[in-house]
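For this depiction, one protein chain was excluded, whereas all remaining protein chains were kept in their positions.
Think of it as A and B in the order they're written, each chain with its own count starting at 1.
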Amino acid sequence: MKDIREDIAWAKINTDVLKSLENPRKLYWVILFFALAAFGVGVGCEIYQYSVGMGVENVNNPHVWGLYIATFIFWIGMSHSGTLLSAILHLMHADWRKPIYRFAEAMTTFSLMTAGLFVMVHIGRLWQFYYSLPYPNERGIWPNFQSPLLWDAMAIFTYLSSSIIFLYVGMIPDLAICRDNMKDGWRRKLYTLLSLGWEGTDRQWRNFRVTYLTVACFLIPLAVSVHSIVASDFAMSQQPGWHVTSFPPYFVAGALYSGCAAIITLFIILRYVFRFEEYMTLPILKKTVRLTFAIAMVWTYLNAVEFASVWYSHDSASKDVLIQKATGPFAFAWWGMIFCGSVVPLVLAFKRFQTNIPVLLVVSLLLNLGMWLERWMIVSPTFSHGYYPWTWDHDQWPSLIAWSIVLASFGWFTLLFMVFCKVFPSVSMYEVKEMVYHRSLHLKKGETAEQGAH
Amino acid sequence: MSVSNLLENWSQFRHFHPVDDKPHDPYKWAMSIDLDACTGCNACSVACYAENNLPVVGKDKYAHGHSMHWMRIERYWDEDVGVAGGREFPDQGAQFLPMMCQQCEAAPCETVCPVAATNHTADGLNSQIYNRCIGSRYCSANCPFKVRYFNWYDYPTTDNVWPAEMSQQLNPDVTVRGKGVMEKCTFCVQRISAAKVAAKGEGRIVHDGEIQTACQQVCPTSAISFGNLVDPESRVHKQWKAQQVELDKEAQAKDKHGEEGGSSGLRGYRILEELRPYPSVMYLERVRESAV
Partner (left out) sequence: MMDSGFDRRDFLKVLGWGGAAVALSGCGNTSIEDGRETVVSYSEPADYVIPSIGVYYNSTCAQCDAGCSINGRVREGRVLKLEGNPASTINRGKMCGLGQAGVQHHYNPDRVREPLLRKGDAGETITWEKAYALIAEKMNGVSGEEVAFLSGGVSGHLKVLLGNYLDSFGCKNHFVYEAVAPGVMRAANKKSYGVAMPRYSINKAKVVLSFGADFLGSWVSPVHFSQQYAQFRKGVDGQRGVLIQVESKMTLTGANADRWVAVRPGTEGILALGIINALGTATGDIAAAVKEYDRVRVSKETGVTPGQIDKIAALLKLRSPSLVLAGSAAEGYAHGSQNAAAINLLNHVLGNIGKTVEACESVPFPQMAPATGNTAALKSLSDGLAAGKYKVLFSYAANPVFTAPGAMKFKESMAKAGFKVAFAHYMDETALQADLVLPLDSALEDWGTQVPEYLATCAQVNIQQPLMERLHANTRGMGDILLALLKQRRAEEYKGYEDYYAYLRGALLKNKGALGGANVDDDTFWNETLTRGLIKLEGPVGALSAKANAAGLKLPAPAEGDAQYPLHLIPGVTASLRDGRHTNQPWLQESPDPLTTIVWDSWVEIHPKKAAELHIVEGDIVEITSKTGSIKAQAYLFPGIHPEAISVPLGRGHEAMGRYAKGYGVNPFQIMDAVYDNETGELAMHETRVRISKTGQRVIVVKDEGSAGGSQAGKKIAVRVSTDDVDLSEEV
């Protein structure tokens, strides 16, 4: 099977992709409505929480972190897929990434934006949020540079700004296509502005290639560091169940895992909603699925490493936490995580499921459910079973407010994503053209060789 | 305001466990609590409510773990009491333990606060700056003793917490905390400050006994002593010395005896010392008669 048909006309690529920017189908409005509704409910809950106090999250004194932190890690993790597909695979010259990297990158940016919101939602005095920024002030008061939470703030901010730049730079040639194909109106003005006078000259292409490569190289270590730092929030603390040296790679693996799973989900949705069957082809899906499977196994391995190192250590407190996870009140979630994270991906090992769209949709959603549970299972059990037995296990089921805000974050993400798809081309036109071109070149070479043999 | 300023001054105001080149001088506040004298009567806890403007959160919020008792009395049973195959009755009584902020020298809470709202003072207190706190709650997450209490709600404006008449009882020397900040035992820092100011005016340092924390003052069995650990005349200093407990060690003379299987005759210990937070509170083990 081939990744893409070699005989698609370039003009057809333009029309097909630009069609996604035209008036949306009814389904688009339905999705948008639900996303908006979910987000609206969340905003309401946040306003309530802001005015009443953090107690409405139903976390409590020893158990001070809850769903917000778990979901924060989840969204940070989600952001890693875009970087993986665009930057890493770009460096590795994996051509099949081309039709799908644009939306993956958008996903990175939007999930980072969502994650950033959770920092705000989580802190007790949102109105004093700026204290955590190292802004110059005449009193000489700095934030605490020793705190992993501060590293977090910086890493996320850097990563977010870099991913926006990366997304934007990669989009410039496409924006020029949009500009050239648009009638007069606000869109045309927008694209004119954003395409920075792109004419497609050799010089422009050369500079573009270098810039894109540089940003990609810059982004990869950032992506690794951002989730390592999130892991440090836990690994740098002293608490049993968190104080684990393998947390940074474990978190990065988990991040790539959930990101890939999300790509599969969005792949299927976009392919259906925007009729991108020509570009988001099944062979590409298959490659993504295989990549996901590999990462799932890495994650499973790192999970096992963590369990083993806790089990065979002399740290009885950490061991207690592990036992508590498997047998305590969180057992359902913990086993759910093991099932969704390590058992469900085994389906992906079977060839016939690797292109089966309904199965893949369900599996990818389950994988992300598992990854969300994983984050919750990192945060909560340590609180309910820490060093100090007297404070173990107060009532800690998250409140409806907390669940609503978590749900709202999905609404917010969907909202951003849907708007993005209507304003910007979600498939990279120039790279698909490249791909088709490479493909036809390759075929020609093959034909020539064949002729030569005769 | 420059990066060099930041780099140069950093080591000065980030200063963790006691080190030889910067000894505590002239004060290092510390406590010792005699568990053999403690009866678990809760007077200290109520006195703390009275002194430090702690809100009464009510039944529902208590049920959700939102209680604000800076000083809590824990009650433990022997492990083999009331379980199948164990002893039928707790025939050696219960174990009571007053637990509050241990004012650790290398406090796990201090390093993790993103805005440096919790700090170490020169006289060895783990201070909490309410104005600076943004409520990330990382300090509580990293506290091994779980003695930090977060203001989940805005208690000053909550019904029946401080109705008009009751608000007249609030101690004007202590801030009333609003929603979203972390708080904890301060070793009654308002009393310490007042005594220090008074002593400074007279050109001397604070004498032992001049400062009593609210819990110490009320304790019917005088189980709590509080004072200046670097003052050789203070009761706390003498107690720590007699029990051979050293502030900057994670294992004490008593533990060494224990490893060798012998008994040292000592009963001073610090809780979770092995994590190296270097707590400023020494407990004296409860004693039980062997003859009956």
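Convention: a contact is a pair of C-beta atoms (placed from the backbone, for glycine too) under 8 Å apart; a residue touches a chain by one contact, two chains touch by 3 or more.
All of these numbers come straight from a predicted model, not from anything done at the bench.
Only one of B:63, B:129 or B:197 touches the chain withheld from this view, namely B:63. In the complete assembly, the contact with the undisplayed chain comes from B:95, out of B:95, B:127 or B:175. Touching the missing chain, out of B:121, B:193 or B:263, is residue B:263. Residue positions on subunit A in contact with the hidden chain: 316, 320, 384, 387-395, in rising order. Residue positions on subunit B in contact with the hidden chain: 35-37, 39-43, 45-47, 49-51, 56-59, 62-63, 67, 69, 72-77, 79, 81-83, 88-97, 160, 163-172, 214, 217-223, 235, 238-239, 241-243, 263, 265-267, 269, 271-272, 283-292, in rising order.
Definition applied: only the chains that are shown with their structure count from here on.
Subunit A and subunit B have centres, each the mean of its CA atoms, that are 43 Å apart. Taken in their complex, subunit B has these residues touching subunit A: 1, 5-6, 9-10, 14, 61, 63-67, 72, 74, 99, 108, 111-116, 132-138, 140-142, 144-146, 148-154, 179-182, 272, 275. Remark: subunit A residues 52-55, 58-65, 122-125, 128-129, 131-132, 136-138, 140-150, 153, 233, 236-239, 383, 386-388, 390-391, 394-396 touch subunit B in the complex.
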